[in-house]
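The structure that follows is given in the form of structure tokens.
Complex shown without one protein chain; remaining protein chains in place.
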């Protein structure tokens, strides 16, 4: 339930609405806007008698939200959320943010080289996993704390921001100390205790769509984060499971249009996992930007053949340079631009 | 198996190769190229002893094709097929051909109005069904022969080419008399008797991907047409079945990149069926062109609310005009152009 | 729309209802029952004014059918359809009919041996394809007319009934001359011209579920056959497409319970295509019978290693004997029995 206040409603009016909702056993959240304030009611409000609120002074309208999610919906907030990053760029506005790097941190040499390469090509965020969820217990599971340290070193050297994955509530704090954006992976999309912890942070959360999650389920998982108080959620389409083995996953680009219709949250695209083949990444990166993606997440490795994970879908640095040029041109055609590195004169 | 002849091989050399393959119990198909002739061996050649052929005069090389399909593969023909249309444009080259119109022919007034509208917006091919495969026997099944007649009238008036569906071998001839491009719908993708009949025609065939067909199965179905002698096949991605009901189908844009890697055949995209919602069609049309689609198939209806079928995914003519502008701009960025109407000065 | 007549309604009352419906522009189909006659209205009746009919003499009740299908629904006919076979058995009653044999007719020796073997094990219907829909044009496509002739010979020798596939309207008549049950394969489930032709026959039709067909779509395809006048439809679950390659298809045994809830039509199960591995067929055949399947369709080959198609999923005759014993025991537990061969004393 959303209570839209009149433009001339006073702070006292708003406070009264919040108080009345509290006496009804619900929590109210005032959201001041440019023109007017809206008060949202948190929690299952199926049985709320809205008439108690509708007649209060300053109330313009009571809107019942019809979706299973609320705070992530366009009904709750019409304007797109712009998630601010520490370098001054935002995800969800006019700019398209490109995050690139290897699947995993493998060594100091590897990650520093990768960081320099993706920065040179125009990316502003470095991606790489220190903790890796792997289907087999016998696969490389990431460098852990040492990997985080190397990422921090890469940031210090290049000025790139960092996005890296947290796999559980215990590791979340450690990752949050280093990461600029905390990634919640596809396998963790419905790890609700982890989502709730993310909601208690203020750092941006990159929430990847689960392997067989519907878009509504993705939004509901984001709702877990927002309902705990963290509005800085960036969604990510990375392909879903299907029957055709021609690609690693089925890259669902229509999800971008669907999310933009239902929600105010930004959504970026990961064509590396979306296709699983580096040869298809440039075409799908162009397509994602043309479809309206608010950013890209791309696997680039200095030496894909020797990657410890995801080698087949990691791009060669020189191909990434070419891809960035195409992406910049497509962005321009649709009235957007690719975010540029801090201090860049490009 | 492919037998590549030397550049200086004589017609007699080629004829000898064909003869020897014949004595081995297989059919040989010579394919003269610019530089040299290649001879393909039709049929399952798993047990062929290539040594009998390798030593013949004029033979440069014997190549074993490793895929379940052959004539549709890049190994069989490296250069992209360019399907020539009667208005001088081609599908599969630099141009992007836009086919647009209503789902079904519903009346003279409707189809003529639609034809004028899509032509004005820049389409060169009119799409509309006279015979409609419908899940329910109680749904509108199309106007039939009368519909074909109205389509011919629309062409006569506007100069647009026609693409329309044939549902069975009996109806194929009737449709072929009118259509410039014969559509084989998703439900018929594995109707092999129908595909074989299409192979005996010379008109371009628009082969839509089945609802749960893998890309390899799509190529194998195209192989049925080519193996009967008709090389003029245009593939079409139109979305596959998935678990998420947010869109009517799962629009698999990566299929464009996959097909371009495996085959020399052109592939177009149908974002109307791919998404099922007119609001998502422009974003997905832009994405398809950015991904390299050789054409678009778009449902446009003069009055979508009153459409007898597929109303929800049919665009309003004015939105289609806007979409065409965006598509033209995207095409330009990737070095292609949208095919223009005959006599157009655009 | 269903018009239920009173028990004492006269033939003249029924005729009047039919006439009135005719004047409203619809076709009426009287269905005499044991207690009373019901009149069904064929065609899309969304706009019918039922008040014109409700007040006629002899009319007890007018029921609006809420499903997209009608004649196949439990609402239209509460009692299960029992499809009578020429040997006196029925599909859809207490008996479970077992149809077994090789994927394809390959030779006189092969099909006669297979027929004797499956008969000895207790099957009453011989399955084998003379016309085979194959994904690749280069795969074995069946023996055609010669295969039909060999099937007739096998029936003459063993007394088994025959089920075999028709692929298109041209071939349907030829197949219908020989087959006791005409199979419409998964790839043809939405070949509507073919379904309509099947509806003009009176022979039993075995309609297999399409590879990605929902159960509602399967019922709608059956509706095409019933709406043309042939009520003798046997549905068949044979596995649907999914993401896991551990089995050839995803065998959806719950479909049996779903169909029995929604429709009066019988449904049998094909665990050979449902799993793709002969080792899993006995467990899944037992499960299908336990779930309520009205019959089984099993691939058995005298020599699976040398089968021209579907070798991996074809059972060895001796394993089939063992499977039949288990199936008989499971049937007994749930109050059913396996149909026995004509003249059998088992």
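All chains are identified by letter, namely A, B and C, in their written order; residue positions are counted from 1 within each chain.
Here is the rule we use: a residue touches a chain if its C-beta (ideal position, glycine included) is under 8 Å from a C-beta of that chain, and two chains touch if they have at least 3 such contacts.
What you are looking at is a predicted structure, and each value in this text was computed from that prediction instead of being measured.
Out of C:140, C:243 or C:316, which residue would touch the omitted chain in the full complex?
Reading the full complex, the residue touching the unseen chain is C:243.
Among B:158, B:227 or B:242, single out the residue that touches the unshown chain.
Touches the omitted chain: B:242.
Could you tell me which of C:60, C:112, C:178 or C:287 touches the chain that is not displayed?
In the full complex, the listed residue that touches the missing chain is C:287.
Based on the whole complex, identify which of C:228, C:252 or C:319 touches the chain you can't see.
Only one of C:228, C:252 or C:319 touches the chain omitted from view, namely C:252.
Kindly state which of the options A:82, A:187 or A:203 is in contact with the chain not pictured.
A:187
Using the touch rule from the top, list residues of chain A that touch the missing partner.
Output for chain A: 43-44, 68-70, 133-139, 167-171, 187-188, 190-194, 211-212, 217, 220-221, 223-224, 227, 241.
Even though one chain is hidden, which residues of chain C still touch it in the full complex?
Chain C touches the chain not shown through residues 212, 214-216, 240, 242-247, 250-258, 261, 274-275, 279-280, 283-284, 286-292, 326, 329-330, 332-334.
Can you name the residues of chain B that touch the chain not displayed here?
241-243, 245
By definition in this document, only the chains that are shown with their structure count from here on.
Measuring from CA centroids, which chain ends up nearest the centre of the complete protein set?
Given all protein C-alpha atoms shown, the central chain works out to be B.
Hey, how far is the Cα centre of chain A from the one of chain B, in Å?
Spacing between the chain centres: roughly 38 Å.
Two or more other chains touching the same residue: where does that happen in chain B?
Only 212 qualify.
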